[in-house]
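See structure below.
The other protein chains are all here in position, but one chain of the complex has been omitted.
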Amino acid sequence: MVIVKRKELSLAERLYLPEVFRALSITFRAIFKKKVTRQYPEERLVTTAVTRGQPRLVLLDDNQHLACVSCGLCEIACPAYAITIDGAETERCIEREPKRFEIDMLRCILCGFCEEACPKDAIFMSDELELADFSRAALIYDIEKLKRPRAALQPRIDYFYGANDRWRKRSSTS
Amino acid sequence: MSPLLVTILKVLLIYGGVITLAAGMTLAERKVSAWIQWRIGPNRVGPFGTLQPLADGIKFIFKEELIPDGANKFLFRLAPVLAAAPAMMAIAVIPFAGEITLFGVHTTLSIADIPISALYVVAVSGLGVYGVILGGWSSNSKYSLLGGLRASAQMVSYELSLILAILSIVVLSGSLDLRAIVAAQAGGIQDWNLWRQPLAFGLFVIATFAETNRHPFDFAECEPELVGGFHTEYSSMKFALFFLGEYVAMIVMASMTATLFLGGPEVPFWHGAPWFVQLFAFLAKTSVFLFLFLWVRWTLPRFRFDQLMRLGWKVMLPLSLANVFLTGLVVSFF
Partner (left out) sequence: MAETLFYLLGALALAFAVGVVRARMPLFSVLSLLGSFFCLSGIYLLLGFPFLAATQLLVYAGAIMVLFLFVIMLLNLGDEAQLERHAGLSLSGRRLFVGGTAAALLGIVGLAAAQMNTTFVAGEVPQGRALDDLPTLAGLLFTRYMLPFEAASLLLLATMVGVIVLAKRQRGTSAVEAEAEAPALPAPPLSSGAPR
């Protein structure tokens, strides 16, 4: 058991008023301090490769087809059950592609597990942060809303591999 | 123009001005709180956010009116009126400026000059507590009830110190008329009652904070413990009326402080200044105390209720009694 001894107050502190005036002088000086407010629509948050925004799907270099093979790993990895995938066959050499790929943005918690689970580099966390609409249905994003050309996600992809390389090297040496 | 019409004109002008000032105070509150917290505050509606009170008012009008199940509907509707009306009534005797000639009628810039105006302000503004108590009781909510209870105990305790602080000024000036108290302070800054009655000044300012239910004595609201205190269940324009009452009460108390201790509309070293200069001086002195209300709110934490009661009964009341006694001695023997 620890007995915490309260600090004995001095007479000036017990009188309260001197301390009140000290507090008032502190807050008065605060009025003239530099403001920390960011005026949002005009001054946006600076995003970097580290920014973990909403997940987006990567398009192949032909800008038509998704890199996704609808393996369902991200669907399983998602802790918020935000991802729904229906697979389908395709004529392309990878044989499977998603017919339906939906992320419920109201459920997504931006954790990035899908990005880590993906074996085909098909889903990455973009730097897009804004999420607003007038209906819930509009916030369940489908492929059309999720697909992005590879170039748009390139900084994140490079960062992701840099971060993973560190782990890879460590595991190879040990 | 007949005197009656001029009086009606004065009523319209002064109440219009006071309500505009109250609306401005809501903006000032948000601005000052923002500045103290290194923020910018509302700046989107109108230039520098000056139209924000208007937007707030429109929002209040369009909010849904809720009356809780089990509430006493009559008292629930009556309470906001009882909260706002006394503060408005007290405005009537505040001397905003000296003599003025309006459309050929020579008059003074206050709605009514009555010989007991200082007493009238205290008597009327003390009634504001009924709105708080009844609002708290009629809501049929434990938080509201506790807020109302606290308000009643607090207001009664601090009204004593407030009255005794005014009494020492009255003893000094020999009149209950605010005009006479102002006239007694004519001259320079050194003639202000502030220097003759520093203790009464301090007690009065502290008591006004308790009377208007402002921080650090806002036990009627007390958000962390009582949700919203007496106005937890109120919404829409009823809530707005409570708000208006609180801000008008602040204006009354600030202008009373300016009148009793800083010479009110008297311009230092310029006796008999034109009315607009006097009005400006009055508003400048009042706004110092209005700013103090905001400044203190965003500086000090709330007291504990037993601390509040101890301060009221064991510190402020004996001090103000002693002050009145000393003032009486000085006035009768010197």
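Just so it is clear, A and B label the chains in written order, and each chain counts residues from 1 on its own.
Please note the rule applied: a residue touches a chain if its C-beta (ideal position, glycine included) is under 8 Å from a C-beta of that chain, and two chains touch if they have at least 3 such contacts.
Please read these numbers as outputs of a predicted model, since none were measured by experiment.
Trainee: For the chain omitted from this view, which of the shown chains does it touch?
Mentor: In the entire complex, chains touched by the missing one are B.
Trainee: With the full complex in mind, choose from B:Pro3, B:Pro115 or B:Gly272 the residue touching the hidden chain.
Mentor: Result: among the candidates, B:Pro115 touches the missing chain.
Trainee: Quick one: say which of B:Gly126, B:Gly187 or B:Gly328 touches the chain that got left out.
Mentor: For the chain that is not drawn, the touching residue is B:Gly126.
Trainee: Taking the full complex into account, find the residue in B:Glu29, B:Glu159 or B:Glu266 that is in contact with the omitted chain.
Mentor: Residue touching the chain left out of view: B:Glu159.
Trainee: Based on the whole complex, identify which of B:Leu145, B:Ala200, B:Cys222 or B:Ala240 touches the chain you can't see.
Mentor: Here the residue in touch with the unshown chain is B:Leu145.
Trainee: Write the list of subunit B residues that the hidden chain touches.
Mentor: 75, 114-116, 119-120, 122-124, 126-127, 129-130, 133-134, 137, 145, 148-149, 152-153, 155-156, 159, 163, 175-176
As a convention for this text, only the chains that are shown with their structure count from here on.
Trainee: From the C-alpha centre of subunit A to that of subunit B, how far is it in Å?
Mentor: 49
Trainee: Using the touch rule from the top, collect the residues of subunit B that touch subunit A in their complex.
Mentor: Interface residues on subunit B, with respect to subunit A: 32, 34-40, 295-296, 298-300.
Trainee: Within the complex, which stretch of subunit A touches subunit B?
Mentor: 20, 23-24, 26-28, 30-31, 33-37, 39
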